[in-house]
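Removed from the display is one protein chain of the complex; every other protein chain stays in position.
Order as written gives the chain letters A and B; numbering starts at 1 within each chain.
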Amino acid sequence: MSAPINVISGGLERGEVERRIAGASPGWKVEIEREIYYPYHWVLLRYAASTLLGKSAVPIWVVVDARTRIAATTDPFELAPVEREQLKTTTIVDPQVPATDAVGIAQRYAAYVMRNRHKALVVPQVDLLEQDLVYKPMSTVRLSREGEQSFRVLVDAMSGAFHALSTTPRDTIAPRPQRLM
Amino acid sequence: MNTTVVSFLVLYYVVVLGIGFWAMRRGASDDLEGYLLGGRDVGPLVTALTLQSTSMSGYMFLGAGSLAYTTGYWSLWFAAGDIGGGVLNLSIIGRRMRKLSQMTGSLTAIEYLEHRYPSPATRFIAATLSVFLLSFYVLAQFIAGGKGMALVTGLDYEWALLIALTIIIVYTFLGGYLAVAYTDFFQSLIMVVGVVWILGAALAHVGGFTAANVALREIDPTILSIWGRDLGFQGQWGVVAGAILVFSAGYMGWPHVVTRHMAMKRPGTARLAGAYATLWNLLFVPAPYIVGILAILILPQLDDPELAIFELARVLLPAAVTGIVMAAIMAAIMSTADSLLLQTGSIASRDLYERFINPTASERQMVWVSRGLVFVIGAIGYWVALAEPPAVAFIVLFATSVLGSAFAPAFVCAVWWRRANTPGAIASMVVGAVTAIVWEMLALAATTTLAPMSAGIAASTVTIVVVSLATQKLAPVAPHILAAMDETARVGSIPKKMLAMSDFALRPEAEEIEALFDGDEGSR
Partner (left out) sequence: MFGLPFSTAFLVFGFPALWILYTVGFLLLSRSWENDRDPS
């Protein structure tokens, strides 16, 4: 029996995903192909720095893509544990970035973001408060229409944002190490 | 010493420090709000206004005024280019750079260049040039701060310079105030109010624009000419072109400015930001030049033309207003110096020290490298500003010409030309910088009637084209870069509306999922 996985909750329902995609592509038939949980390392940091005006300390939420190592700050979100057994029809993407790497990436990123806000050459103290592997719900949706080649899009079920798939030949995928800061 | 002016200066700093203190207290209890993806959250108004003014305050208040005071209407050629600098920059590279930088995971302009033109040499050259040239902008701010401080307090220049420099460096080391996202925006606003106020007062004093021009014609009709006093630049179109280009096209080559494209909320932000930039520039850019020209009438015997705008403020405005305006200008100069020092320091620590000297550097070591550099720039700056202070306008025009010549073609081709490759970009940066520097050092403008900017940008543009084409077989542009450049244009049957709405921020995840499914699904 494996441990439950933490999924970011509050995503769009299936019907809502289909409606949004249909809205962006009038005349096309829209069907959800797969539901996917995509892994991110979620890291909560405390960034503290002393300046002339006293100590400033802020919590920062960072997510690090557990496959591409790309970091981003994020708004707080809720998590819900889901048993793996319940996920027969869902594809769970495996993380490839170790948690320790993710913390390093997140700390660097947070320091970068904060330095831009702070305008001070101070040595910051970046403490790790919490960290977890979390999964974001996504779906792939196939769009088809009479007489045209069908295609798929990836939909982020949290934001409703989407990006076309089937358009990226293998050799055009960026080599990962170059993506590091 | 004017007590009223000084008390307002002090009051202004107390208020600014108070706001900083309050923001800090508040920040300590609050979450970091409003950050979404990548911290790229700056809207169009702030993008437009901070794009330019954050690096220009010293030039605006000393350089532009002195150019106008000494050359008359000829100086407006610089304004003619500058007004369109923002919109030109945003319309040509703004949106595409915002997208490409995100897709390649770049955080700074120099990193972006290295991702687009992959090679350690790209980063090394870009970072070294930036550190060197940004130091010139810092020097300009030091001189401006020192002169302003001397005028306001009545102290000797050397003491005033020392005080201004100490404040700037302490402020940079310790964090004089917290830059809650909008600080630069606030400074910009105060500067424009200040200079427009001085312009209004000066126009009222001389009886209006037409009366001023009539009076100028009586002093010397060539002041009104587009060829400079005594028609010194008559027929020199290469010099005129340089003046127009330096703050329009040249401005696309400033790494510290184009970085702001990358912080825009959405790629589409570039659109409104372009409109705001034009509006703002129409108001702000010509004003200091016109004030400088009016100063010829009001203060015909000025010892130091760089102080034209400051002196006009002192003569024309009520003491309390002078205090506020001068305080705001000084604050803007210091904040600009602070920002420039921070950027220079972080390029030195991150792009040079960490990348090439100590890859495992801790955050603490990097801060110390930055501080060391700031200290060195401060010391050299003090010595230069004291020994033989060059004209602020000269320093800024020199640094801008070199930066623009070195980087503008590389930044523009990065998003517009699929065949621009690494050797092309590196050669272009080196040739552009060297040409502009040599042109300036050997004073070739006088003999060739071609400004360093014109010569430099022509050389770097030709170089990137020729070298990229010549080395196309040897160093083709990597497929993933071409794919990122084509992001939206390439796809066959996908509806246009859908493509336009596609969120490129999801591209890395999409690539991963695609690669994952390739095996078990095949493509139809």
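Quick note on the criterion: a residue touches a chain if its C-beta (ideal position, glycine included) is under 8 Å from a C-beta of that chain, and two chains touch if they have at least 3 such contacts.
Because the structure is predicted, anything quoted here is derived from the model rather than measured.
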item	value
Residue of B:Thr3, B:Thr210 or B:Thr360 touching the missing chain in the full complex	B:Thr210
Among B:Ser91, B:Ser119 or B:Thr449, residue touching the chain not depicted	B:Ser91
Candidate in contact with the missing chain, chosen from B:Val6, B:Leu162, B:Leu189 or B:Ile226	B:Ile226
Of B:Pro118, B:Gly146 or B:Gly274, the residue in touch with the unshown chain	B:Gly274
Sites on chain B contacted by the missing partner chain, in the whole complex	73, 76-77, 79-80, 83-84, 87-88, 91, 95, 99, 209-214, 217, 224-226, 266-268, 270-271, 274-275, 278, 281-282, 286, 497, 500-505
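Here is the rule we go by: only the chains that are shown with their structure count from here on.
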item	value
Centroid distance [mean C-alpha coordinates] between chain B and chain A, Å	34
Contacting residues of chain A [partner chain B, same complex]	24-28, 36, 38, 49, 51-61, 65, 67-68, 70, 72-76, 93, 107, 111-113, 115-124, 126, 138, 140, 143, 148-151, 153-154, 156, 159, 161-175, 178-181
Residues of chain B touching chain A in the complex	17, 20-21, 24-25, 27-28, 30-32, 35-39, 103-105, 107, 111, 115, 118, 170-181, 183, 338-339, 341-342, 345-346, 363-364, 367-368, 370-371, 374, 479-484, 490-495, 497-499, 501-518, 523-524
